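Here is subunit A:
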Amino acid sequence: MNTQEARQVIFEVLGDIAPEVDPSIVDDDLDLTEQLDLDSMDYLNWMVGINEVTGIDIPQREVSRFLTIAGAVGYIVEHSS
Partner candidate 1 sequence: MTDIDTETRTITYREAMREAIRVALLDDDRVFLMGEDVGRYGGCYAVSKGLLEEFGPDRIRDTPLSEAAFVGAGIGAALGGMRPIVEVMTVNFSLLALDQIVNTAALYLHMSGGQFNIPLVIRMATGAGRQVAAQHSHSLEGWYGHIPGLKVVTPATVEDARWMLPTALADPDPVIIFEHAGLYNTEGTLPELGAPVDLETARIRRRGSDISLVTYGGSLPKAMAAAEELARDGISAEVLDLRSLRPIDTAALLSTVASTHRVVIIDEGWKTAGFSAEISARIAEEAIWELDAPISRICSEEVPIPYPRHLEEAALPQVNEIVAAARELIGG
Partner candidate 2 sequence: MIDFLLPSLGADMDVAKLNCWLVKPGDTVHKGQIIAEVETEKATLEVECWHDGVIEELLVEPGPDRLPVGTLLARIRSLDEAAEPVAPLEGEPAAGLVTAAAVPTHKVSGQPPPPVRHLAHELGVDLAALGGSGPDGAITRDDVRRAARAPAAEAPEPFVSRPTRVRATPRARSLARSRGIDLASLPATGPQGMVSAGDVARTAPSPETIDEPDDKVSAMRRAIARSMSHSKREIPHYYLATTIDLDRSMTWLEAANEERSVTQRILPAALLIKATALAAREVPEVNGHWVGDGFAPSQSVHLGVAISIREGGLVAPALHDADRLSLDELMSRLRDLVSRARSWRLKSSEMSDPTITVTNLGDRGVDTAFPVIIPPQVAMVGFGKVIDSPVAVDGAVVVHPVVTASLAADHRVTDGHNGGLFLASIDRLLQEPENL
């Protein structure tokens, strides 16, 4: 999976959780907690959704990478076959 595809998956799943979010205005490098008002449950649902679509597991110690879009994209690209 390349960056483009990874972004697509990420925002698709995010769209279920935060449907009003416009992907174009999200800053890739800023903390999503502040930007999108996500709480721990949102993060978890987001990661579960990504796992369901891509099959990629996200162990506890990697969770912090998902605090930003850039981190999430990077993780997925690294771990896709």
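As a working rule, a contact is a pair of C-beta atoms (placed from the backbone, for glycine too) under 8 Å apart; a residue touches a chain by one contact, two chains touch by 3 or more; residues count from 1.
If you want to know what made the cut, all candidates are chains of the complex that A comes from, given by their letters.
Small disclaimer: the values here were computed from a predicted structure and weren't measured.
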Thinking of the complex as a whole, which of 1 or 2 is in touch with subunit A? 2
For the subunit A and candidate 2 complex, residues of the former touching the latter: 16-20, 37, 39-41, 44-45, 47-48, 51-52, 57-60
